[in-house]
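Heads up, one of the protein chains got dropped from this complex, but the rest are sitting where they should.
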Amino acid sequence: MTLSIAIHLDYELARPMDILLHVHAAQIPEQRVEDQSFTLPPYEHVASVAAQDGIGERIWMRAQDQLIVDYTATVAINRILTPLGQLDRVPFHLLPGETVQYLMPSRYCPSDRFHDFVDATFAEPEGGAMAVAMREWVHDHLRYAPGASNGDTTAADTFIMRKGVCRDYAHLLITFARAAGIPARIASVYALGVEPPDFHAVAELFLGGEWHLVDATGMAREADMAKIGVGRDAADVAFLTAFGEAKLNTQQVSVVRLEEA
Amino acid sequence: MTLSIAIHLDYELARPMDILLHVHAAQIPEQRVEDQSFTLPPYEHVASVAAQDGIGERIWMRAQDQLIVDYTATVAINRILTPLGQLDRVPFHLLPGETVQYLMPSRYCPSDRFHDFVDATFAEPEGGAMAVAMREWVHDHLRYAPGASNGDTTAADTFIMRKGVCRDYAHLLITFARAAGIPARIASVYALGVEPPDFHAVAELFLGGEWHLVDATGMAREADMAKIGVGRDAADVAFLTAFGEAKLNTQQVSVVRLEEA
Amino acid sequence: MTLSIAIHLDYELARPMDILLHVHAAQIPEQRVEDQSFTLPPYEHVASVAAQDGIGERIWMRAQDQLIVDYTATVAINRILTPLGQLDRVPFHLLPGETVQYLMPSRYCPSDRFHDFVDATFAEPEGGAMAVAMREWVHDHLRYAPGASNGDTTAADTFIMRKGVCRDYAHLLITFARAAGIPARIASVYALGVEPPDFHAVAELFLGGEWHLVDATGMAREADMAKIGVGRDAADVAFLTAFGEAKLNTQQVSVVRLEEA
Partner (left out) sequence: MTLSIAIHLDYELARPMDILLHVHAAQIPEQRVEDQSFTLPPYEHVASVAAQDGIGERIWMRAQDQLIVDYTATVAINRILTPLGQLDRVPFHLLPGETVQYLMPSRYCPSDRFHDFVDATFAEPEGGAMAVAMREWVHDHLRYAPGASNGDTTAADTFIMRKGVCRDYAHLLITFARAAGIPARIASVYALGVEPPDFHAVAELFLGGEWHLVDATGMAREADMAKIGVGRDAADVAFLTAFGEAKLNTQQVSVVRLEEA
């Protein structure tokens, strides 16, 4: 599977400000960025730093007046796919050190408050089977509703209000998983099948010794996603962070399957 | 400065459960752990993993009935001390990649909500001078009040309620710093001067190209602290995380200055 | 049914302060206070004012050093009991004006966030039958757990954490009812059957043109409760509000059935 990605961002800036962009498809073993272009007007201070867990990169820049970004990439996905239900839970003491942070509650994923619910609701199965049950619970109990959530919405809010968008689905699934002792993080991705086309966010669960992308919205398949970055929750993977007031003009994201010759 | 540290933990466990301990003084350039002992009854699954940012370690164990931990250490502190006020702010685009996560809001440190307050209150100075003003604001406006906060208390709560304990002081200072574009994390430490003696938590700010411990409670000096671990906020540096119900029996922490011969 | 009530409160006061007491059994048609005694040391400023909705009374006093209150009462309950499931929902436009406030979200009962959940979960029946289903949901999904909640705990928290005490049960039931368009308020009561004996709080729902006490904990029956006061939620019916720091020494509540001769 090869994806052809194109984004166009256009923001108006109230004053000169620092901008952190996180839009590049990550160059990692499970996906190969075959070519990419990144064009932006001549800005000061363009610097690139590795993103969380060394997956992907973030770009610092200092911009003013208008921020226009065009990014295109061709990404070949070759991650190994295993049915989620067949994966084993990794006992705590065998977890790699860098996964331990993904057991902890985080800003949008207050997993420490969900122990009783998770114990009562997903009591029987373990590991991958439990993860499947969690994904299905989230899928079945939430309604996809653009505008129903905002930047303050946590998984606790979503659990109550029963609606949200992709990041809310991801946060709730991550929260359930952590409450059950499964390391879980968020992944921002470019994905086929997202309607309307946009940046997408899904959960990533550590099962069977590896990370696995899980989309509780049901919109995208693990094989059809190109990772941009990972983090504890949406606070870590914003595609654009402006250190000042920035007003959206237009934002376009296109992801299509590249037909092989 | 050499510190002699001794802790004794005694917890009652409702059932066999996994425990994550985070109490070892970190073996890092700025402090040398000269000797240490760690005794606990024979438990299953004792495993050690590196803690966040590679600073210190966490111990996994599986315990039941009663958890008794004794840890002692002698730690020579040799960190380079620079007056906080003389340090420069590092421009965003020159920040090392691993510090960027410490600019982001986190669970207990919702820095994104404090921009207007920070801009209005600490407008003039920059970098270290601003950090000094922030430390003083926190010190002067909060009242040290054991019992006034709990595990749900965020820096937003503390900002309103104007009281708390060391972790609340640290969270508020971290929140202010991030809102002003200074990377800030929490450090759990063993420190001289903490009254009553206990685990201690302070802010650590990235200024002048390095991390600097800052204790807004005024109880401990940077030279008198041995780091255990670091993280985004208290959610990352709990000294004990029990995956089940654990009841405190006793907990003793002693930190004294080792007189040189 | 006649109840014999006795309470003894003993608090230590940090400084002279105003105190608002709300412990008298209400003198209202559905219950007759046959005799009562209220003894307290000579305080300044003892004044009595009608409590919310004219049900019961609150006592203002100015006390210092130590607050000791003894209150006893004999209360004959003669409220008309109708099985909850047989009551009809009152259409909005026929609701008495004073019930409308009890449709609104309040501090501990954010009913506006539960519309989707309530619609999906209690979709079929209406009025009293729905109220029965709600009472049973709350009873079956919560665990009675003293210490699991505190003065900040809302029905949203309880819905997530799945545990609490009587006020949490009441708040969640009230929240569900309001979200379904049934006016609902809290009632503080003296009740037979509360274990351990204490002040008790239950929901009161407006169905069939009257208010009906509903105890989702299952501890007390509608016939065995003497009302103290009512309000939107626990913020309105605290039995003691101290305008300063007050430390509990002892607090005893006894409610027994008075055997008829």
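Each chain carries a letter (A, B and C) given by its place in the written order, and its residues are counted from 1.
In this section, contacts are C-beta pairs under 8 Å (C-beta built on N, C-alpha and C of every residue); 3 or more make two chains touch, one makes a residue touch a chain.
All figures in this text were calculated on a predicted structure; none of them were measured in a lab.
Novice: Counting the whole assembly, list the visible chains that the omitted chain makes contact with.
Specialist: Hidden chain, whole complex, touched shown chains: B, C.
Novice: Kindly state which of the options B:His22, B:Arg79 or B:Lys163 is in contact with the chain not pictured.
Specialist: Selected residue, touching the omitted chain: B:Lys163.
Novice: If I consider the whole complex, including the chain that's not displayed, which of C:Ala6, C:Val46 or C:Ile68 touches that chain?
Specialist: Counting the whole complex, the residue in contact with the absent chain is C:Val46.
Novice: Among C:His8, C:Arg107 or C:His141, choose the residue that contacts the chain missing from this document, as touch is defined above.
Specialist: Candidates C:His8, C:Arg107 or C:His141; residue touching the omitted chain: C:Arg107.
Novice: Since one chain has been left out of the picture, which residues of chain C touch it in the full complex?
Specialist: 18, 20, 45-47, 49-52, 58, 60-62, 91-98, 100-101, 104-107, 110, 112, 151, 181, 231, 235-236, 243
Novice: In the complete complex, the non-displayed chain touches which residues of chain B?
Specialist: 113-114, 116-117, 120, 141, 143, 156-157, 159-163
In this text, only the chains that are shown with their structure count from here on.
Novice: If you connect every pair of chains that touch, what shape comes out? Choose line, ring, star, complete or other.
Specialist: Chain contacts: open path, no cycle.
Novice: After a C-alpha superposition of chain B on chain C, what does the rotation angle come to, in degrees rounded to the nearest 5?
Specialist: Rotation angle between the two copies comes out at 180 degrees.
Novice: Pick same or different for copies chain A and chain C, depending on whether their interface residues overlap by over half.
Specialist: Homomeric contact, same residues on both sides for the most part.
Novice: CA centre of chain A versus CA centre of chain B: separation in Å?
Specialist: 29
Novice: With chain centres defined as C-alpha means, what is the inter-centre distance between chain A and chain C in Å?
Specialist: 45
Novice: Among the residues of chain B, pick out those that touch two or more other chains and give their numbers.
Specialist: Chain B, residues with two or more chain partners: not present.
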